[in-house]
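Removed from the display is one protein chain of the complex; every other protein chain stays in position.
== subunit A ==
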Amino acid sequence: MQLAEIYNYIRSFSTQHIVPKVCIIGAGPAGFYAAQQLLKTSSNIKVDILEKLPVPYGLVRFGVAPDHPEVKNVIHTFEKTASNPRFQFIGNVNVGKDVTIKELQEIYHAVLLTYGAEEDKLLNIPGENLNNVISGRRFVGWYNGVPADSNLNINLDVEEAVILGQGNVAIDIARILLTPVDKLRNTDITSFALEKLSKSKIRKVSLIGRRGPLQAAFTIAELREILKLDGCKTCWRVDDFTNVNQVVNTLARPRKRLTTLMLKYLEETSSDTEATTKRLYPIFLRSPVEFLGSNTVHSIKLSVNSLEGNDVFTQFAVSTGLFEEIECGLAFRSIGYKSVQIDASIPFDIKIGRVKNIAGKVQDKLYAAGWVATGPVGVILSTMTNAFQIGTLMNKELPITENKPGFVGLSKILAQKGIPIVLYNDWKKIDKLECERGKILGKPREKIVDINEMLEIALK
């Protein structure tokens, strides 16, 4: 053998022994789908997924509504990924605090941020701090068992509620408030939320959006479901639909079907006489100006908007200078989520609340996928598609010129700081107990909401 050949031989031999190690931050759908893609496209890669909480699945556990259990079937795919011996779930690690991105970059070949969008956007209007003005995100967390939201201070002993925002999260909130409570009893809703909802006096919920029906943010499946809700009537404002009839046929299919559905029910609104049912009032072309009340909210002041611009989709709302007041003993802010900068080294756009990235690439060996990268829009399908793409990209670009310690290095850092970790099998103990507790109550699971209790069970 020539010297060069020997050198090449040694080099190829040693690179073969370098196992690429990737660290993913956040165990929601984006993290799991990216892991799945990485494991598939590389035959020897090792993937560690770090999660702040002791429990996995992000918004599939903590966002998706309890009365939509079918959506959670995606978990079966995640369980399959978790059973891959080259994959590891490492829960109870708060990245940015317990370990820095820089440390992770030193011990892994590449780092992927999939830590979602955990805060909600504020309205920044007077009265936002009054009692019973509630963050929609926290309300969702409360009925879904987010540990930090289990102590939410909400009073449902009122008849009228408003929700500011018209996205699918807003519809979820409206539906949970208006659904006959017996329909929630056999879901995985938290027991304390169920208890409170069973005594709720809410009869009327207004769903308020800045723009018109043609720009409505909810999707048709969610709308159709709430239109058909037992014991609840949806009442549209006929005036909101001026001119909508003229445009409807020019729209692309999804928007056209959504608009047609609203128009169909609009006709029924006018012939409505029943007085006994609960009511949903979708209200368009109104922006919140101020929450009114001394300690607790009693009404909301809205500005009356009109639309400007020629293109239906980019039309924007401008105030007409007129106002409307609506009584409400409870108000929810549900105008979207935003991400936080968990580590000072992450390039972050504070204004829009997301990690700076170009098609998933943040910088050398640092990537982002899911809501933290794309912004908090889209369903699991879009998150999945995005995560697959980024997983593929990462695999193409993986630098494997040197060995990295990966999990061994991470364990050292965490052990030094005395941070206990929850592995996938430990989570399975929590999972098992939750299901057992649920069974007694006739529910698929009773979620544990106390992190200390989770750790106690997991680490026993």
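The rule is simple: a residue touches a chain if its C-beta (ideal position, glycine included) is under 8 Å from a C-beta of that chain, and two chains touch if they have at least 3 such contacts; residues count from 1.
Following the convention adopted for this analysis, contacts and distances are computed from a predicted model.
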| item | value |
| --- | --- |
| Identity of the absent chain, which is to be given by its UniProt protein name, from "2Fe-2S ferredoxin-type domain-containing protein", "SAGA-associated factor 11", "Ubiquitin carboxyl-terminal hydrolase" or "ABC transporter I family member 6" | "2Fe-2S ferredoxin-type domain-containing protein" |
| Selected residue (touches chain absent from view) among A:Pro69, A:Pro126 or A:Pro347 | A:Pro69 |
| Options A:Glu103, A:Glu159, A:Glu225 or A:Asp240, residue touching the unrepresented chain | A:Glu225 |
| Per the touch definition above, residue among A:Ala193, A:Met384 or A:Leu414 touching the missing chain | A:Met384 |
| Residue among A:Thr77, A:Asn131, A:Ser150 or A:Ser191 that touches the chain left out of view | A:Thr77 |
| Interface with the undisplayed chain - residues on subunit A | 33, 36-37, 40, 67-71, 73-74, 76-77, 219-221, 224-225, 253-254, 257-258, 379-381, 384-386, 388-389, 392 |
